[in-house]
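Right, chain A next:
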Amino acid sequence: MTTPRTSPLAVRMHDISKSFGPVRANRNASLEVAVGEIHALVGENGAGKSTLMRILGGLLNADSGIMDVNGRDVTGWSTPDAIAAGVGVVHQHFMLVPTLTVAENLVLGKEPTRGGQFDNRRAIADVKRLGEETGLVIDGTRLISDLSVGEAQRVEILKTLYRGAKILVLDEPTAVLSPPEVKDLAQVLRRVRDGGGTVIIITHRLDEVMDLSENITVMRAGETVARFRTRDTNPAEIAQAMVGRHVRLTTREFAIVTETTPSLQRSAESHTAAADALIVRDLVVASSRKPHEVDTVSFTIHPGEIFGIAGVEGNGQTELIEAIAGLRHATTGYVGIGNRDVTAASPRERADLGLSHIPEDRQRRGLILDYSIADNLILGMQHRFTRRGALDAHAITEYARAQIAAFDIRPPDPLLPARALSGGNQQKVVVAREMGGGRDYSVLLASQPTRGVDVGAIEFIHSQLIAAREAGKAILLVSAELNEVLSLSDRVAVMTGGRFVVVMPAADATEELLGEYMTGARAAA
Partner candidate 1 sequence: HIALMIAGRGRGDATLDHSGTTIGIVFDVGGRGDKSFNDGAYAGADSARRMLGVTVRYIEPGDGSDRESGLRLLAAEKMNLVMGVGFIFTDDLTSLAREYPNINFAGIDLSLAYDSTGKLIPLPPNLAALKFREEEGSFLVGSLAALVGHSRKVGFIGGMDIPLIHKFEAGYTAGVKYVCPDCTVISQYAGVTPDAFKNPSRGKELALSQYQSGVNIIFHASGATGQGVFEAARQMHKLAIGVDADQYQEAPGYILTSMVKGVNAATFDVIRRVKDGSFHGGVYSFGLKEGGVGYVYNEHNKALIPDSVHARIEAIKALIIAGKITVPTTR
Partner candidate 2 sequence: MNSFEIITQILRIAAPYLFAAAGGVIAERSGIISLTLEGYMLGGAFAAVVGTFYTGSPTIGVLCGIGGGMVLALIHAISCIRYRADQVIVGIAINLFAIGITRFFLKLLFGSSSNSPRVAGFASGYANPLLWLGLLATPVVAFLLFRTTFGLRVRATGEKPEAAASVGVSVHRVQYTAVVLSGALAALGGVYLALDQHQFTDQMTAGRGFIAVAAVIFGRWSPLRAGAACLLFAAAETAQIHLQGNHVVASQFIEMIPYVLTIVALAGVVGRAIAPSALGRAET
């Protein structure tokens, strides 16, 4: 941890420890970030990255350790202190008030006033001004709830800049962005750096790390285990430091593959002969905002096929998936599983007909956070664990133990509430339930299956998806990660404005091409 210093330090955290009850999120972690650099903080899920940054931002206090910002000891400071000292944190889960406007969110806590009143006009003007300065253009009068994730991300960054942040901390800002948005963000961050600012960025994407940062700190199990100068290292070395074992990277540099991972190559035999497993025809779905959130979409998926949908979030993917899953009423159109019309069926009926669903929002839909892992593992199958109305506790626990082992859910305690798990492990619970041994399904809806999940878990989930395809399941995959869609899918569609603008074999697609369709640079064929 001793790299020669060329410029003064913006942030120096030393020997930081922090526990949540029995969980030791940070153990003697140290971090040094020079003024004017972009510094990447990487590590597996639950490594303690977010915690360390929350301590830096004053949202949490360390149990022990010291912390300097710009040479001043700021150990134990509070959020307002941090803001005043120019530290701005963009949190992993957005800290925006959905019912307020962009401008109101921007100025909250540091509001312009006129004659004692809140000056909304000035707030809107400030959004505009800042937007022009940074290129993060957005309309100040829009409600946050109407924004796409990328737009919300911009507001978060604007917020920190509005408060005069010189040290910008971003916790997984790219996890929810589309490639063009990621590019925009990178530009913004470089501009911040070039203006003398300091950036700390947490990400699970090593390509971004390589592309963007000057220095890298790696965390593992609460400790800071390595520090690299970016130009002196490579993804394999970083990944090895992260997981603490030898790894091999795929050529696309997006996922780490260990020796056990099944091949990504498609198996030779094709499934064209089989009947369609999922049939969607002329589907129209309304949302609270738009009557045609999904606008006349048709497609089919064969058994043994992965059909990927790419597109910037908020273009109807969520509604499409929910309508197929029975969670949202379809205005018109047809949904069929095999030869059964399920357009009006309940989620339970669809599940019984062989539909499995990994929802995009695991904390809201996918899990009951206060239920134990075991109880979560039977959600949707509870009727199969019932004997004469009573739940069969023994069978449930046995089943849970098996799934926990098979999917390596940690800690392996079936009675632990789901709330106590890290994000990656929460996702594994969902995946285990929807794809695990207890599930007899023919169609899988996988919505953002690896969002915010660490490399090890991504690898695992991908291998599960591929194994499912090999087993003849029909899979609808929606992901914000283009390379994920491209590498796993047999066919891909790009969805914008509620419509499929293009459907093509994945083999013919490239990220660039899809990006052009997504941004509208290329129109539907």
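Candidate entries met the following condition: all candidates are chains of the complex that A comes from, given by their letters.
What we mean here is this: a residue touches a chain if its C-beta (ideal position, glycine included) is under 8 Å from a C-beta of that chain, and two chains touch if they have at least 3 such contacts; residues count from 1.
No experiment lies behind these values; they were computed from the predicted model shown.
By the touch rule above, chain A in this complex touches candidate 2 out of 1 or 2. Within the complex formed with candidate 2, the residues of chain A that make contact are 57, 59, 78-80, 83, 89, 91, 94-100, 104-105, 108-111, 113, 116-118, 159, 163.
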